[in-house]
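Working notes, structure below.
One protein chain is absent from this view; the other protein chains keep their places.
Note that the chains take the letters A and B in the order they are written out, and that residue 1 is the start of every chain.
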Amino acid sequence: MSFEHMHIISMKEFTRDMIDHVLEVAEEMEPIARSKSSSDLLKGKVLGVLFFEPSTRTRMSFEAAMMRLGGEVLSLGSVDASSVAKGETLADTIRVVAGYSNAIVLRHPMEGAARLASEFSAVPILNAGDGAGHHPTQTFLDLYTIKRESHLEGLKVALAGDLKYGRTVHSLCYALSLYGAQITLVSPPELSMPSEIIEDLKKKNIKVIEESSIEDAIQDVEVLYMTRIQKERFPDPAEYQKVANRLQITPEVLKNAKKNLRIMHPLPRTNEITPQVDETPHASYFDQSFYGVPIRMALLCLVMGVFE
Amino acid sequence: MSFEHMHIISMKEFTRDMIDHVLEVAEEMEPIARSKSSSDLLKGKVLGVLFFEPSTRTRMSFEAAMMRLGGEVLSLGSVDASSVAKGETLADTIRVVAGYSNAIVLRHPMEGAARLASEFSAVPILNAGDGAGHHPTQTFLDLYTIKRESHLEGLKVALAGDLKYGRTVHSLCYALSLYGAQITLVSPPELSMPSEIIEDLKKKNIKVIEESSIEDAIQDVEVLYMTRIQKERFPDPAEYQKVANRLQITPEVLKNAKKNLRIMHPLPRTNEITPQVDETPHASYFDQSFYGVPIRMALLCLVMGVFE
Partner (left out) sequence: MSFEHMHIISMKEFTRDMIDHVLEVAEEMEPIARSKSSSDLLKGKVLGVLFFEPSTRTRMSFEAAMMRLGGEVLSLGSVDASSVAKGETLADTIRVVAGYSNAIVLRHPMEGAARLASEFSAVPILNAGDGAGHHPTQTFLDLYTIKRESHLEGLKVALAGDLKYGRTVHSLCYALSLYGAQITLVSPPELSMPSEIIEDLKKKNIKVIEESSIEDAIQDVEVLYMTRIQKERFPDPAEYQKVANRLQITPEVLKNAKKNLRIMHPLPRTNEITPQVDETPHASYFDQSFYGVPIRMALLCLVMGVFE
């Protein structure tokens, strides 16, 4: 299975076989990501890093992935300080940077930016988030975390928080549906999962359950995936506070959780999960953050053709 | 011919033999720049990158050049976040960074900054633009592009756009004069080539032609070098618009061009060249941008003494 020259734009382009292959390559990469062995697989290769929006985790884990494999990172830097500020089009910037690099990782505030970029790029584009669009490498790392910390096949999972605007959970739902899953949804009514997505899941024989409290939802699940609820979604700060309190994870809330429950969160968190939870065996969100490195190593190696 | 320890401040310090040598070394570097072979020529070497003004292309191609050769890039970062903001002199900053690196690439808004820096630096300074002063590595990459995409000896070239303030075209004229050339100038009267430069060229037996339209100018030329006309040069926006429209390159304008015409532009472009031109065989500006990598590889290797 060759991914060479492939653009990574959206999860929709990946079959289950392809996803499985990426996860397997990531597993081979993990010792290198943990600095337990070293590698020159990407020596002489340059990754162009174009972030038109701030990011810590995604950018840094892509860069760490490249570095751990002996590759180099070439950054556009802040957008203010670049020729983008002189009014250059995205197409031109991409064509120029493609001339300097072996692949480009792109984050852009506009939906469709990564697809557009792929049309002008001589090297693979890795979409690191295009606004309300896609963020496939996040989904890959979520799947990899689930595989490593729990199991993918027939997973019982609860998704909680902002299920309306959170592109992360939409993409994850789609991916989990390829493995069979029982999905429990917990969100305030204003931020509930779009009904098209629920319909889609049901068509694929995915059991979808809606719960109004985390306590009820987690009694039977193996993974609880929390997302951040943005204050800006609520016109009334008091309303936000009420919702935020109701969906907050504390050791108390976890009293009836299964022993093997794993809690995930794309981070950064604010108050969705209290620091006391970090000490429990349920907390998998920092591992999840680390898993961004091996999964991005896998994707980089695959699209640059140094690994089949 | 050794360039070891040489500062690269202005084209005026280069004889034709020296330029030829740099271009030949760049040709040897090109496969590495294209990632067709890898290299450790600059392994263990550090390039200090001091950009006191924004730049995408120049900075990124210097960094890519260093990385492709196994070297490392040490960046001052944004000026706001550095000790320059605490009032340090350029001389002090240079002396400090020279202690950390094997060469320094410097962009600075003030004319003469690179020369000044060279007086305080224990390592070679590569001038990446000093305001209205010089930008020799741009001229080198322009020459390299012409050599690779057309030919240098006795070139018929048209220069169009802002010929008054564009340091790029002044420096290019000087360099082309070393190879014999027929130079056609197209610019609005407000932005015409300074007469001293025209006189200089004529003294060197360079044929200089002034044309008022691009259509007329390109019928006989092999290279058309476009530059950006800055809105700020015109007190009246309507006047700017008129000029910009008249000098815009479209497929229409190119109807009577020679088959082997190559269009160059230092980028970023705004509206000087429409996107439709990108698809024609005349468009060489993205290749030109790429050629910044091998040419900067050559200069870095030469001044760091790893190549003669």
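Convention: a residue touches a chain if its C-beta (ideal position, glycine included) is under 8 Å from a C-beta of that chain, and two chains touch if they have at least 3 such contacts.
Since this is a predicted model, take the numbers as computed values, not measurements.
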Missing-chain contact, candidates B:Ser10, B:Thr56 or B:Thr93, resolves to B:Thr93
For the chain that's not shown, point to the residue among A:Ser39, A:Thr89 or A:Gln182 touching it.
-> A:Ser39
Taking the full complex into account, what residues of subunit B touch the chain not shown?
-> 43-46, 72, 74, 76-78, 80-88, 91-93, 95-97, 99-102
Can you list where subunit A touches the absent chain?
-> 35, 38-39, 51, 54-57, 59-61, 63-64, 67-68, 70, 78, 267-270, 275, 286-287, 289-290, 293
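Simple rule for what comes next: only the chains that are shown with their structure count from here on.
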Centroid spacing, where centroids are CA-atom means, of subunit A and subunit B in whole angstrom = 40
